[in-house]
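Shown here: the complex without one of its protein chains, the others still in place.
Read from first to last, the chains carry the letters A and B; within each, the first residue is number 1.
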Amino acid sequence: MPLTQKNLLGMRGLSREGILAIFMAADENRRLLDTDHKKKDTLKGKTLLNVFYENSTRTRISFELAGKCLGATVVNMTAPSSSVQKGENLVDTAKNLDAMAADVMVIRHHSSGVPHILSRHLKAAVVNAGDGMHEHPTQALLDMYTILKEKGGFDGLRVAILGDIEHSRVARSNLLGLSTMGARVVIAAPATLLPRDIHKMGCEVTCDMKAAVREADVVMTLRIQHERQNVGLFPSVNEYAQQFGLGSELLSYAKPDALVMHPGPINRGVELMSEVADGVQSVILEQVTNGVAIRMGVLELLCGVR
Amino acid sequence: MPLTQKNLLGMRGLSREGILAIFMAADENRRLLDTDHKKKDTLKGKTLLNVFYENSTRTRISFELAGKCLGATVVNMTAPSSSVQKGENLVDTAKNLDAMAADVMVIRHHSSGVPHILSRHLKAAVVNAGDGMHEHPTQALLDMYTILKEKGGFDGLRVAILGDIEHSRVARSNLLGLSTMGARVVIAAPATLLPRDIHKMGCEVTCDMKAAVREADVVMTLRIQHERQNVGLFPSVNEYAQQFGLGSELLSYAKPDALVMHPGPINRGVELMSEVADGVQSVILEQVTNGVAIRMGVLELLCGVR
Partner (left out) sequence: MPLTQKNLLGMRGLSREGILAIFMAADENRRLLDTDHKKKDTLKGKTLLNVFYENSTRTRISFELAGKCLGATVVNMTAPSSSVQKGENLVDTAKNLDAMAADVMVIRHHSSGVPHILSRHLKAAVVNAGDGMHEHPTQALLDMYTILKEKGGFDGLRVAILGDIEHSRVARSNLLGLSTMGARVVIAAPATLLPRDIHKMGCEVTCDMKAAVREADVVMTLRIQHERQNVGLFPSVNEYAQQFGLGSELLSYAKPDALVMHPGPINRGVELMSEVADGVQSVILEQVTNGVAIRMGVLELLCGVR
């Protein structure tokens, strides 16, 4: 089942069939990653450029490993060493990289919409690896794939997403994807971190963390970024932790077998307490391994090798 | 037809036969890059070190892709992470890298002559990837190869090179190479950016941009570096653009089918106007793709696999 699109720019517009095609490809690749020989040749002769204008160890490494395990030729470009400093505009830089015979360009940028804009100028397939506060589709796909593997399906599943929704591309992509797959999503955050009109995206919205977590099958917490701290959105990291952090008491409102998820990196003791992060319900490291498998699947589908 | 030299340090001393050997190798590699399977094994088991003391996204990536598409083992070293900081001298660093079983070392350095000096101490073949204001031979080769592909030959061709000649290793290497191949080169720049004695290199020299461009088959503009701005070489970027930038009006003096070239990154609206950069005569992105092919050819020839 091929992906009927050239790029993966977001979960918006990705059909149920497209998502399932990616999950099927991830399945096979996850099995490969669990063996002693994590290498295929399906992308041999394809060129993958990782273009990161924003630092991200785990996402860059995850895509790099995905590409290399598939036999692709992988090259990294990070902003500090780039022509950005020389005053070249973004589209020119991208078109130059494109002209170096790129097949796929994985793009992370601090501004929302950059991968979309660039995709209109490039021959290479574009994968959005996180753009500003907009989307991060492979993160949502790996989250959803992890839920699928643990819960067996999405129908009627109640997924609570807690934390800084306003600034989270992860929340936005998950909300779109989970809705497509038939899960019920409840969003919970301090009022200052809730985007206006978020309820129009088809989810339940609350500022009551307990109400959100109650009867949840999945509880996903989001990273609180320290730089949000002194701009009046919440009083302090400590108070955030007390009122909105996920500890065992708050988790007890969820179903007993609820999954605990986090996109990482975790601020322990802030949005997530260690007893929960390291507890039996946590699938956080499973998310990480699935991330490589999902990205392998996405790359294969975009390159048309499935 | 092999290259009868161990290193590629500059266009100076590179014979017509050597240049043609590189073009033949590039031809085959360009065809490979145009396919869906951009991978050969001609350099499998060879070790390529990219040693960049000066930032250059596009040149580093171009060499990295060239090496990897040929199956070589490629490792990057950039100055900020290097032993430079620990006070080790340049020759010792290079000899150390050389001793790690390197076959080719691609060296970019902000000081003229560094690749030449290092080559005397190394077993590995050295490729000069740009040294100070001196030479940048693979850039000249990719420029010349692009001209050859578009124009079919060099005999009697009139090539105008416009801009900051004084500080340009690209101009110097092109001037040497184009002269070897029988083209007529005219150099045009503000008087403050013309090297004294440049006419001794066998080219026409003028400060009149229109005279330079008139009847040209190729118009190559050079990047103006912002850091030159406040040292009295020209009044301002705006005035430079007005008087010396290549727009459609200035281009109209050239032959109707003249090629527009630029080594990148472009300062749009300064040395090159967007209507020309993106116009039908522009072969700027073609230069980029040919750059990978040329570097593949150079690496193969220096490794003796042709």
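Note that in this section contacts are C-beta pairs under 8 Å (C-beta built on N, C-alpha and C of every residue); 3 or more make two chains touch, one makes a residue touch a chain.
Given the structure is predicted, the values throughout are model-derived calculations rather than measurements.
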Touch criterion as defined above, residue of A:24, A:65 or A:91 at the omitted chain:
A:65
Considering the whole complex, not just the chains shown, which residues of chain B touch the missing one?
44-47, 49, 73, 75, 77, 81-83, 85-89, 92-93, 95-101, 103
Hidden partner interface residues of chain A, rising order:
33-39, 55, 57-58, 60-62, 64-65, 68-69, 78, 226, 264-268, 285-286, 288-289, 291-292
